[in-house]
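All protein chains but one are shown at their positions in the complex.
Just so it is clear, A and B label the chains in written order, and each chain counts residues from 1 on its own.
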Amino acid sequence: MAEQNNQILLETKDLQKHFPIKDFFGRKKQAVKAVDGITFQIRKGETFGLVGESGCGKSTLGRTLIRMYEPTGGQIIFDGEDITKLEGAKLQPYHKRMQIIFQDPYSALDPHHNVEEIIREPMSLYTNASKSDIDEQIVELLKKVGMKADDMYKYAYEFSGGQRQRIGIARALAVKPEFLLCDEPISALDVSIQAQVVNMLEDLQEELGLTYLFVAHDLSMVRHISTRIGVMYLGKIVEIAESDELYDRPFHPYTEALLSAIPVADPKLARSSKRKIIKGDLPSPMDVPGGCRFHTRCPYAKPECGQMEPPLVERTPGHFVACHIR
Amino acid sequence: MDENKMTQTGERLLTVDNLKTTFMIHKTKVEAVRGASIHVDDGDILAVVGESGSGKSVLMKSIMGLLPENAQTTADSLVYMGRNLLELSADERRKMRGKEFAMIFQDPMTALNPLKKIGTHLTEVLMRYRKLNKKQAREEAIEALRKVGIPSPEKRLDQYPHEFSGGMRQRVLIAMALCCKPKLLIADEPTTALDVTIQAQILELLKQLRDEEKMSVVLITHDLGVVASLSNRISVMYGGLIMEEGLTDEIFYAPKHPYTRALLHAIPQPTTGVKERLEAIPGMAPSLTNPPAGCPFAERCKYACEKCESEIPAYRQYTKTQRAMCVFTEEELNAMDKEGKADGRTE
Partner (left out) sequence: MIVMAKNKSDQKRRIENVLSALKHDKLAIASLVFLIVIIALALLAPILPLDPNTTDVRNMFQPPSPEHWFGTDDIGRDYLSRVIYGGRVSLLVGFLAMITCVCVGVLVGTVSGYCGGWIDSILMRIVDIMSSIPWMVLVTVISLFLKRGLKSIIIVIGFFTWMEIARLVRAETLSLKEREYVMYAKFVGIPGYVIILKHIIPSVLPTIIIAASTGIANAIMTESSLSFLGLGIQQPMSSWGSLLQNAQSYMQNAIYMAILPGLLIVLTIFAFNKLGNLLRIFVEPRVMSGEKD
């Protein structure tokens, strides 16, 4: 795996992304607080895994980080520069440095375009190279993601899910980014294909020195690929730690429950381990519980949990938790 | 091994022998299932494991008789509780569904009618299949919802599907399936669309119901973790055929078929060091319109030889409960690994 230095590539300070719900007259009635005050850092060369269940805001966080969505509050700092409010031509160079690969290989690529057009699209904005030069680069990229040069003029529908995902990765790498947001890139793929794509991402990271934010809900895969992992619940990060540390010594009750809920592919282990099953359903992101957001489902909740929101603090070196009790 | 089986009679419930299902689409023949054989005993939780295109869903729908008109099913034997399903008329088959076996599907979001109350979904089933009157049906419905762990069932009967979360809806579907006390529940990827914590709840529920209702379950899935925690027997399906079957412990700890072994090595294993490089399976699933002449896994198999590609291998019985469809024995496979004779077809 890539050598880690402690240089921070991307960080946020109290980042917020709220989606307003307008009433009949267009006035703001309520908001879906998808990302509600998140402060954390991603280091250069690492793979930061972001996990959480549906509605926790992990996809929104990722997309807001790369300025695909506009933040409604807080700051985003990329490589030392505050990019929160940049627009137009000033923001353009950063789109070259931050790229994204999507979950659904079927809607990530335009069905009317062939591979060459798909990969050329981001390149067209950043380079003045001649067409044949660009084509050469595209062929190189295709080879790097394990595809063939004569795939270049085929259309997306002629490929399988795994291959389309590779095309998406080639497209993202075309502009030579430093940071790649992987938004659930393997969830829609078969198990045997997932391993292909994960291995490829790891190889590419080592070869090109990339930094990944890996948003996913497959917790075993996230542990495998990530250096550090952040756990999200209802718009906030509740725990951050190195991946092995998180799985072996989780502090936050939600992380505990999440981890114990993962079905383990080992029958003896599955039979012997006791599951911590959390009761109840996820509260709606429009109606977030006061105080610690998890307190309504937490088996250890005390009165103070419902009153004050716990800050994210470093409990042991490198291990951050937002909990009053642990 | 006995910890896996619960205290039920162990008698044979379902026997499927050499089932083949073909679809005709625009004059093209699509061979979805090419000769699959499974069996379910009372008290089993059988997991049918496979990836997309393996034919596992079609297999179960063929057994239930839920296929569209352009599908044709043949089998050497398709017997449920002594009744030959192939000899039944469509009507008789329909009557068996819901009463003898029930099926729950993958996506709880779309399986319920958004215009009908939850209570109506349940009472309809009860009144039709168990011939209850409205009052009795309503009481049974409340009891069913309680059994699947939905709090305040009396109130929730009058709510609509959109007022329920994904996990709750799946519970409602399970309640509906249980209404007529089937002996066999077929669950087609019941937790794939759900979050991991909700998935844990549903899996616990299925185990509990198997014990309380004396039901057997066929679980269709691609998630080996779910399989390990729930099932006592496994059938591994690929390219329309059952590659290997056996007890859960046998499959996980002593897999005999190259596909099973490859699958186990392609997922991060908690015990074998999670950070180790995954062993990817190169290539893609075989075509269903033009299936290969030999073993369907041959073109991706690192042990494949010429014989593998020319004819479909016969089953080799390893123990009373485990068998695999492969030209090579386990010892031969291990030997090839050691000698590095495998052509190293990894990514």
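In this text, contacts are C-beta pairs under 8 Å (C-beta built on N, C-alpha and C of every residue); 3 or more make two chains touch, one makes a residue touch a chain.
Treat the numbers as computed from the prediction; the structure is a model and nothing was measured.
Note that of B:23, B:160 or B:315, the residue touching the chain absent from this view is B:23. Of A:50, A:100 or A:169, it is A:100 that touches the chain left out of the display. The omitted chain makes contact with just one of the residues A:13, A:154 or A:271: A:154.
Not every partner is drawn; the one left out touches chain A at residues 66-68, 91-92, 95, 100, 102, 104, 107-114, 116, 118, 121-122, 124-125, 153-155, 157-158, 171, 175.
One rule holds in what follows: only the chains that are shown with their structure count from here on.
With each centre defined as the average position of its C-alpha atoms, the distance from chain A to chain B rounds to 32 Å.
Of all the residues in chain B, the ones that touch chain A in their complex are 3, 51-52, 165-168, 195-201, 203-204, 222-229, 248-249, 252-253, 262-264, 266-271, 274-275, 277-282, 284-285, 347. Interface residues of chain A, counted against chain B in their complex, comprise 53-54, 146, 160, 162-163, 190-196, 198-200, 202, 217, 219-221, 223-224, 244, 247, 257-258, 260-271, 275, 277-278, 281-282.
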